[in-house]
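I have a structure here, written as structure tokens, and I will follow up with some questions on it.
Here the complex is missing one protein chain, while the rest keep their positions.
Letters A and B name the chains as they come in the text, with residue numbers starting at 1 for each one.
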Amino acid sequence: MEQNAAANGQPLSNETEAEERFDVTKQVSYGRLIYLRFLRNHAAVVAAFALVSIYLITLVCPFFAPYDPNTRFLEKVAHPPLLPTFIDADGRFHLRPFVFGTVQSRDPKTMERVYTEDTTQRFPLQLFVRGDEYTFLFWDSDLHLFGAQDSPVFILGTDTQGRDLFSRILFGGRISTTVGLIGVAISLILGIVVGMASGYLGGAVDSIIQRGIEVLLSFPSLPLWMALSLSLPRHWSSIRIFLLITILLSIVGWGGLARVVRGMTLAVKSEEFVLASRMGGGGTWWILIRHILPTNLSYVIVAATLAVPGIILGETALSFLGLGIQPPMISWGVLLQDAQKVSFLSQMPWLIAPAFFIMATVLAFNFIGDGLRDALDPYSNF
Amino acid sequence: MNSPPDTDKVLDIRNLQVSFSSIAGTTRAVNGVSLNVRSGEIVGLVGESGCGKSVTIRSIVGLVPSPPALFEDGEIWLRTRRGMTETLSLYKNMKALRQIRGRDVSMIFQEPMRSVHPMMTIGQQITEGILEHEVVDPAEAYDRTVEMLDLVGLPSPPAQMNRYAHELSGGMRQRALIALALVCHPQLLLADEPTTALDVTIQAQILELIRDLRERMSMSVLLITHNMGVVANLADRISVMYLGRIMETGTVEEIFKEPAHPYTQGLLASMPSLFSQPKTHLQSLRGVVPELAMAPKGCVFADRCPHVMPICDETPPVVELRADHSAACWLYDDVEASQGPDAATAQPSHGGDSTLGDASQRVEVIPLTKTEPAADAAQKKLADSDTDQLQIENVALHYPILRGLLRRQVGTVRAVDGVDLSIRRGETLGLVGESGCGKTSVGRLVTRLVEPSAGRIRFGADGRLEEITHIPQKEMKGVRRSMGMVFQDPLSSLNARMNIRNIVGEPLMLHGMARGSAVDERVGELLEMVGLRAAHQSRFPHAFSGGQRQRIAIARALATEPSFLVADEPVSALDVSVQAQILNLLLTLQQQLNLSMLFIAHDIAVVRHVSDRIAVMYLGKIVELGNAREICVRPVHPYTEALLASIPLPMPGLATLQEMPKGDLPDPANPPTGCRFHTRCPYSQPICEQEEPRLVPFADAVDHFGACHFQDELHLQGVEEIGEIHGSAAAAGGEE
Partner (left out) sequence: MRTYILQRFIQMIIVMIVVMLVSFIIVELPPGDFLTTLSEQLTEQNVDPKVIDSTVEMYRARYGLGENWFIRFGKWAWSLMKGDMGYSMQHNRPASELMGERLSLTIWISIATLVFMFVVAVPIGMLSAIKQYSAWDHSFTFLALLGVSVPSFITALVFLLLSVTLLGATTVAGLFSPEYVTAEWSWAKFVDMLKHVWIILFIVGLGDTASTIRVMRARMLDTLGEPYIDTARMKGLSGAKIYFRHALRVAINPIISSIGLRFPQIISGSTIVAIVLTLPLIGPLLLDALLGEDVYLACSILVVLTLALVIGNFLADLALAWLDPRIRFES
């Protein structure tokens, strides 16, 4: 799509320069060639950076989140987002962003809570603020990236119980994004093992596995997940539920990956280099591990990248319906539960915010997957 | 210059320049090509892959997508029903261009298998063309289509009308495509490698059809091909193209008898012919076709040319050697004025053998690490141990055809059906046949890459023959240490994810023959043995050209110092000039290492060139077996005769066989009864349908077997006899 200006640029004026570039492509490995091609796709590179940031931030979310996800601000229930600003009520510019204070009142007619900004109160934002205590790995701390003295900062508002939505989204993201990774890892292992066995062994094994996958794929996944989630004991701890949900999602999701791997294995199996390796004395395991797996791997990585969104969305949908992750554990789907009720949504439209985080993550995965697939395309010129 | 050409020209391309812009910059794929086709003429445009001939021919009808193509200069004049028309200027006027396509000029393509629409009937596809250009009612269009199908020789044309592409064989599809192209009676047919994807006997049929239709429909043909042989018996004039430029143009006789340009000379010399001295080095061009962007300045052939001079840094002039013969080469600049030494060496003397004689200095020198076993010693050793290294008896490979949900067996593909062969120590046995005859399966059976359904395979690594038919794979691993194999496709036979050191060193590591730096050392040795640099072992396959990859594959096959090598179509995917290099390398290595070899190929000329004995295979059976030269001089099986006659030889004016084999290769799942060749055999008798002939000795020859009921009565046409009529050109073959 986008072509690198430098590479596309002028016709080759200098022969040695041209030779050098050709030489570069000759010296590097296949993996590096793919990497170089990937870099040409700007959208995918941006998405990759975005995704790494999302994962890093959600990983150390206690630090990035201004509050503990369960801290309740009882006098700030259902508070709308309060975005930091630089310009005060008199139009003066302040170098340090600040938030205004708010005053709660009730609408005389509907008796709903109304928050009005008190522009006389300014609370400047500060970096590295001491706040709620947390434990990250084995490290106790109360340091947070930002906050304000004497006043809470709700950049995405609070929920019906007065908890900071932004903090909850970061904590929820930790679960949601992890489900995606663990789920795909399980799918991947299942898919690679079953797919390679199916493709390499062929015959009856292949037929049986393929029919099985067909059955699996003919179930509508969401209703199947919903039904399967019934089998999870309600009294289990939320961490066990979390793990089981992840396994459940990947059990339904590995079929597609297994098909990709099988197709690749079949294609590679008839390649002459596999025969050559057998001639050189390579046994089944040697060929599977030295030849078929590495050749498949790049394509499998693409398929896996494109499979992560499915699992993240599966978890989100299940939790959204109340069948997945159970409170007090938080995931993006759990957070969206509140948005399900029309009455809540009409009063607190900001409750939909987690949806945009979900979309951003999924979009990033899709962009990267697309970019990787294009980079692997043997017909793209380099 | 901008005036239309004289009227006897159907096509006149003038100074065509086409560039492509890509990430590597702009490259000029066609660089000043001028070419014309006169009324009723067949012109051949010959060149190796990537030389720009396809772009040239597609530019005529606007089939080159632009962008990325950029038409920088030139004119293409085409005779149409509205008079001479310049087609490059029509690119902006698609409607006018469409009216020309199919009506004034038509085209057939390289891949008949993929060029017929898979979901429309043949009839629909052809009548569509008529209805596009002419106001006729559907019934008439139908009748004309049937007539056309009949003309191109498709059996029972009305039945073909309702058939789909997948019901037709490759040859039949190409016939249907020819019918499609000619149904509106265009004056010019463009043929883009029309026979490359077909088997040799089918290729001969299609070429014959084109020749015949040219007369009947009084049209002209522009045919592009990489195979000099194809144009030798078909074209009136030939243009030779290299890296976007025309190197030489002339009548077919002059090009073949007195090639002027060193590139043409090299191309002709590097083709193994049926007249050359077997097992000698071919005169190969050095190096490989460079990437377009890497082409030398001035004369693009300079870096491979044996006559290169300092002046070659400048673009050579196109010299008119004779009325209809021109070459773009500095050697002939001012021919009459200076009969300098350079010009004299290159100026071909009459007779044709000079091209080979003067080129002897070009014989490729392969750096050898072990020089000890000279040819003498090898010869002696052969005589001493005139024992068999490999014997296969009645070996068969049957695949079940499974259908339905329960995978019931509904038939059997008899890929190999009872083959007996033996290979002596140090001997090369050539196995030749068309696609689907089972020759590749034989190669995989003897190495146990596929399991035989019946029969015995015995192999002797050193001395005694031992049965290996059913030994477990673990033992087989040990046996394979004495076997090597080279595959057809140099692209797919090297794992793109591994570097050369690991590819070539893999057998060494698997057999525990070397470890760590010892592998590097041995791989370096092997690479130098096949003519590559030892330092290149850290590179990856994509950094090498096709010919270099095949060298790497050979190095890997020889890594464990085997005594037996299976070469499965090792040169069929390579350019002509590179093909000769690889054949030379195989011959040298075989003599040096005293290898026994099973050499499998579809081209009987190539097989004859490298083999001591030849086995001809047809539908899973050996139909003839004997000494390589003898088989070609005096074939005993009609199929061998047909194969020999089908090979397009670079010898214009050779008489072709009166009776060519009819039809297509039958389905190996359902082979004909009796003699399997009887459905196509011009000499077929009633007995051939009933009784299957056995492979029996021919007359009183010791080492010549045939499987034909009438082999003692028939006197079949070989090749060397024809060659002798043409005099010294043939016999002088490859004397060193």
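The rule is simple: a residue touches a chain if its C-beta (ideal position, glycine included) is under 8 Å from a C-beta of that chain, and two chains touch if they have at least 3 such contacts.
Here the structure is a predicted model, which means the values were calculated and not measured.
For the chain excluded from display, the touched partners among the shown chains of the whole complex are A, B.
Residue-wise, the contact with the chain that is not shown comes from A:L224, picked out of A:L224, A:L243, A:L266 or A:I301.
In the complete assembly, the contact with the undisplayed chain comes from B:F109, out of B:W77, B:F109 or B:Y242. One of A:L33, A:L165, A:L313 or A:L372 touches the chain omitted from the figure, and that residue is A:L313. Listed here are the subunit B residues that touch the chain not shown: 61, 63, 94, 98-103, 106-107, 109-111, 114-120, 125, 128-129, 132-133, 164, 166-167, 177, 180-181, 403-405. Touching residues on subunit A toward the chain that is not drawn are 1, 211, 214-215, 217-224, 226-231, 233, 309, 313, 316-317, 320-323, 336, 339-340, 342, 345-346, 349, 352, 355, 358-359, 362-363, 365-367, 370.
Just so it is clear, only the chains that are shown with their structure count from here on.
Chain geometry summary: the mean Cα position of subunit A and that of subunit B are 53 Å apart.
Partner subunit B is touched in their complex by these residues of subunit A: 3-4, 7-12, 18-19, 21-22, 25-31, 33, 204, 207, 271-273, 275-283, 286, 290-291, 294-295, 381-382.
By the touch rule above, subunit B contacts subunit A in their complex via residues 21-26, 291, 293-294, 407, 444, 447, 449, 473, 477, 480-481, 483-485, 487-489, 492-497, 499, 503, 506-507, 510-511, 538-540, 542-543, 553, 556-557, 559-560.
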